[in-house]
Every structure is written in structure tokens, then in C-alpha cells.
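Okay, handing you the structure first.
With one protein chain held back, the other chains of the complex are shown just where they sit.
Note that the chains are named A and B in the order they appear, and that numbering of residues resets to 1 at the start of each chain.
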Amino acid sequence: MKKDRTGNFFEDFRVGMKIRHATPRTLTEGDRSLYIGLTGSRAAFCTAETNALQLGFERRPLEDMQVFNTAFGKTVPDISLNAVANLGYAEVHFLSHVYPGDTLAVETEVIGLKENSSRKSGVVYVRSTARNQFNREVLSWVRWVMVHKRDHAAACGEAVVPATQPVVPPDRLRRGDYTARVREITTLTCIEDLWDDYVAGERIDHPGAMTINDSDHSIATRLYQNTARAHFDGHAMASGGGHRLVYGGHIISVCRALAYDGLENGLSILAINGGSHVNPTHAGDTVACATMVLDKVDVGQPHVGGLRLRMIGVKNTDAASIAFPAPGEGKAGHPSNVVLDLDYTIAMPKRRQ
Amino acid sequence: MKKDRTGNFFEDFRVGMKIRHATPRTLTEGDRSLYIGLTGSRAAFCTAETNALQLGFERRPLEDMQVFNTAFGKTVPDISLNAVANLGYAEVHFLSHVYPGDTLAVETEVIGLKENSSRKSGVVYVRSTARNQFNREVLSWVRWVMVHKRDHAAACGEAVVPATQPVVPPDRLRRGDYTARVREITTLTCIEDLWDDYVAGERIDHPGAMTINDSDHSIATRLYQNTARAHFDGHAMASGGGHRLVYGGHIISVCRALAYDGLENGLSILAINGGSHVNPTHAGDTVACATMVLDKVDVGQPHVGGLRLRMIGVKNTDAASIAFPAPGEGKAGHPSNVVLDLDYTIAMPKRRQ
Partner (left out) sequence: MKKDRTGNFFEDFRVGMKIRHATPRTLTEGDRSLYIGLTGSRAAFCTAETNALQLGFERRPLEDMQVFNTAFGKTVPDISLNAVANLGYAEVHFLSHVYPGDTLAVETEVIGLKENSSRKSGVVYVRSTARNQFNREVLSWVRWVMVHKRDHAAACGEAVVPATQPVVPPDRLRRGDYTARVREITTLTCIEDLWDDYVAGERIDHPGAMTINDSDHSIATRLYQNTARAHFDGHAMASGGGHRLVYGGHIISVCRALAYDGLENGLSILAINGGSHVNPTHAGDTVACATMVLDKVDVGQPHVGGLRLRMIGVKNTDAASIAFPAPGEGKAGHPSNVVLDLDYTIAMPKRRQ
């Protein structure tokens, strides 16, 4: 009869396991308002109903990172309730826009397992998929997370480490949504820079910065119904000599909102190619970010192009101080004030040829 | 012409007085989103439109504690603006579901008065009733609250202490809403435990814990349009050597959200039989809770049964450390870290016979 839910530990996972997550969630205009209030997002496409109509859409979608964080939250009770740290993302595919009233249901498959040499924990690799109420895939992603073992002595079998693609291939990017009208975004943002005006190697220091307080991140994380203890249980964190951690997905949302300035005519996120939360963020930290244009991508559409961007978020320093490590140098190349290193691809209108 | 509104003091109340409260309030999907953001609620019934449809409802209702806190807030300017403390609840009847777009209007009758021996304050007993826009009773409750006297010398008459029922009788529970489809909740929560799987005397330690910050509780309490000074006026509280108090109804909401784990297939609250805010909660406190199943109740419906539960909330300690006092032992039996002792009844689907 025991009903104390303790979540899965490392030894509870098996490669190939499929997990349906509780419970489906409907997103609404109320969730959108709260997302703006918590992140300060100004994305033109999502900020006004008339903007979406002008850009050739019937309605304004919800922001991609709100969808991601909501879907991610669903996986936490089963995957990462006993996590030490969320280590990285790959192959994050944004496949369909999500609109207020849509309901997301999420499933996960375990695609890899690797016990740590300490035998106290291991890395779980999962691919999760969110579908809407029409059973259409709207988002899928791979993440790997370090999870405690319940019993350090438990046997855990051979390591299976899945291969992930360094960049999401074009055929896994959302398509067909964009008409010639997307170019009208310049009349909404009052900024003329389009896809054609960006070059690989270009750097943008976003001017804003955002101090994050405990209620900011904990309201956001509760909104996503994410139950990870490290974000909520200040008593337990203090017992360990620490403080509550800001949910990494909130950091991505805040940086994405700050990155509006300089990327105003971006439409949607097409993919997150990879990323990691390099160092933790705590309440009181001020986050800033800078973007490097990594590549200009042909996404097979006449009216929009892809911009592959590297966004680095820092705490308690200026965007101008950010050093972009060489590609592939990764986490080891970052100083301790770097909190996010994200490689992602957005859609942006092209000029008329 | 003086328009300084100072609220009612103890000597302003008379047994039998009826008070209409300002002003009716419409609840919306925006309020729901904020409720999830402030409490982390994951109740399956209320989390997705598709969930409610699957369970045989036309729409998803708002959560019961959101309805309770909104209705309660309406009574504060007239009943408890000059309160010392909210002492207890009884006979809290949840009679109809409330849906986004519904409007609540609230009235109160004074049913008892008892001056304290100090003559500085007294206990006011009230029964309040919330009705929707169709004048249908959706909620009623009894509470008693200690209220300051304006003039310590004022004469206050004989004490009248109303008798309240220790358990809400079945004929005051919401009925007729639940069809055989409610059993499908197990496919949403991915948890198989139904009414049949709980036994009286069973204890559940809910695994989560929630640190509450000032903005968390004050946003919630403002959302309920509750104006009690103790929650908002930090300057006055500091003048008295203290800090703002977290509104007790927010503590119930947070504990109810934490109690999802282990009671996943619960549908709605049918009644609060009794309860008290045993000790105050302040910003920075971390709340956890445990539940004891007190009784399994026949609610006269084929598809759902009632579970009478005792939920004890604590601050800055683990759920596992909670000691359940013997029934009736009450507040005196609680250590100083207990913040809530609530006796309530929920509906849960029964297995097919």
C-alpha cells in the first residue's frame, strides 16, 4: 500500500524503456501572459494577435521556449527527480507551432545509460517527444542527466552512449508555415535587419541584463509543473550548505528574451543543436548574454532562412566581457561566470530576391 | 463625509447580521495559470482540457482551493480586516464546480460571538456562502476569527458559540457529476492507485517541499483580492517587531499541490471538515506535508468514493518527521513547526466492481 513516490534512480532505468509522463497540459493565454511577465519576452510574432495575422498566420503561437519548458517539466518526475545535474541537450526539434488551447502530452524513451566510475550515480540519456491533442509531434529532444543511484552497490550493466547529431538536419526543422508576408515583420519591429544582413562570425552583445529573484524562477518553474527539488526546497539546499538553483530552462528563456535586441526579426526557434548549463545560477544573480552567428542555413524555404547561433549567457558581468571559445572546446573553455552555452537555429525572413 | 474605511471591530458584529461582500469576481484561465505558477499544482482533472473531456466533463473546472481562496478573500474587508488570527474552519462545503468565466458573489452571516476574557478582542463565528452568476451555491464555509475591539470598554453581550459538525455530512457534498469515465484518470496520471487501494490509517509522506518567498504569497493573496494587512504591510509588521505573515489559504494550496504525489487520482475536494493554521508561516520558510487516511466514505455515487484525509503541513523539516496527534488532540498536540492541520474529504474513482 506504500504510496511514497520517490522517483526513478539510476538503476531503475533500462535502455529502450518507454515512459508516458503525467499529465497532459493545456496551455492558454494566461500562460503566455505569465511567460512575458517572467521573461520580458518581446518576440513580435507572439506579442500581438495582429502581428501574427500580418505575418500570414491565423493566430499567434506560443513561444518556443515556453513550449519546451512545459514539455520538459512533464519529464522531471520520472527522469530527473533524483538528478544531480542536467548535463546537456541535443537534437531539439521544434516541429509544429503550439497555440493557446493546445494540449501537450509527453513520452520519453531511454536511449543510453552510463554508470559513473564512483558507482554513486550515472548518466541517463533520453529522447522525449511532445505531441499535441491531434497526436501531432510538436517537439522532440535528447537530453542527458546525471542521476543518483538508490543503492551504490546495484549492478548496472554495460554503458550505452547514444550518438547524437552535432547539428539538427534540415529535414527535422519545421516547414511550410512561412509565406512571403513574414517580411512585413520589419514594420512591426521597426528594424530593417533581415537574414541577408547577418554574416557568419558576427557577434551581437545584447544590451539588457536581468536580475533573477527566487520568486521569478520558482513561479516560472512551477508554471511548467517541474518538480525538481533543487529549485524549490530551500530548506534541503541549505542543509547541504547551498541555495536553490534556478531552473536552467528559465535561464534559456531569459537569455532568449534579452537576445531580442539585435535579432528582432527572428521568427521561431527551429532547433537547438546542443547546449549545456555550464554553471549554476542562483537568486540575485544578474544574467546577460551575447550571440555569435555560427552559420547561415538554407532551410529549403523561399521566404525564410536559418541562422545558426551560439548564445552564451553569463552572470554578474557584462555581455561585452564574454569570450566565445573555439567551437568544440566546450565547457572546459568557460570561466565560472558562464551559465549557458547554447547552439540553436532560428528562422528569419529573407529579403525579396 | 469621512471616508476612511477602518473595517469592522469586534463590537460592530451582532449575531444574525448578514453582510454582502464587495465585489463579485469573475475567474478566468488567466487566474488558473497564475494559480499553477504560485502553487505548482498538477491536478490531472484541472491541468488539461482534454483530461476533463476524457473524464466525462465538458470543460475543466478551476481548482477547489482557488475557488475557496477567492471567495474567502471577498470576506476579509468586512470580517477580518482587524483580525488577530484566523482560528479555524468547519463545514466547508464544495457544492458545484467553478469554470473559467464564472463569477462568484459572497455573503456572510454572523453565527456566533465570544468576547475574550482580556476584553481586548473577541472571536467572531461566521458562515459565508459563495454563489455563481446563476445564483447557485458553489461553496459555503464556517470560520472563526479573533478580532480586535476598537474600544476595550465596549459592552459585548452574552457569548454565542455555534455548534459545528465535526464531519461534513454526505448530503452536503457535491453529487451527480461523476460518470464511469472518471476511472480513465489512471491513463492520465500513469498511476494505478484508486479509492479501493487506500486504507484507513495509511500514511503518505509527500516527497516535495516548497520554499515560499514574499512575492509568491503576496501575489497569490492579491490575486484573491484579500486585503488583510498582516500579509502586505511589512512596515507595520516590522514596527511590531515581526514580519509579514503568509496567508493561511496559500499554505493550504501549496500543501494540496504537494499532496499530488501519493493521491494522484483524486478528483475534487468535497469538503473541509475542519482545520486550523497551527503556527504562522513567513517568507523563507519551506513547507512540506504528510497525509493520514482517516476514513473511506460512501458518498452515494457508483463511480467515486470519498477519502477523508488529515493533512499536516510543517515548516523547515521533512514530511517524515511529522507526528500525527491522536484525533481530537488538536493544536496543543503540535510542535511549533506545524503550520497546518486540515481534515478534508476528496473524491476518488473506484475500481469497476
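The criterion applied here is as follows: a contact is a pair of C-beta atoms (placed from the backbone, for glycine too) under 8 Å apart; a residue touches a chain by one contact, two chains touch by 3 or more.
These numbers come from a predicted model, not from an experiment.
Contact with the chain that does not appear here is found for just one residue of B:161, B:180 or B:236, B:236.
The missing chain, though absent from the display, is touched by one residue of B:101, B:201 or B:335; that residue is B:101. When the omitted chain is restored, the residue from B:214, B:264, B:285 or B:341 that touches it is B:214. Only one of A:11, A:264 or A:343 touches the chain withheld from this view, namely A:264. Mapped onto chain A, contacts with the missing chain fall at residues 28-34, 36-42, 44, 47-51, 60, 188-191, 193, 197-199, 202, 204-205, 207-211, 213-216, 219, 261-264, 284, 286, 288, 316-317. The set of chain B residues touching the chain not shown comprises 1, 3-7, 20-26, 28-31, 33-34, 77, 81, 101, 103, 133, 213-215, 218-220, 222-223, 225, 227, 229, 232-236, 244.
Definition applied: only the chains that are shown with their structure count from here on.
To overlay chain A on chain B by their CA atoms, one rotates by 120 degrees, a value rounded to a multiple of 5. In whole angstrom, the spacing between the mean C-alpha positions of chain A and chain B is 36.
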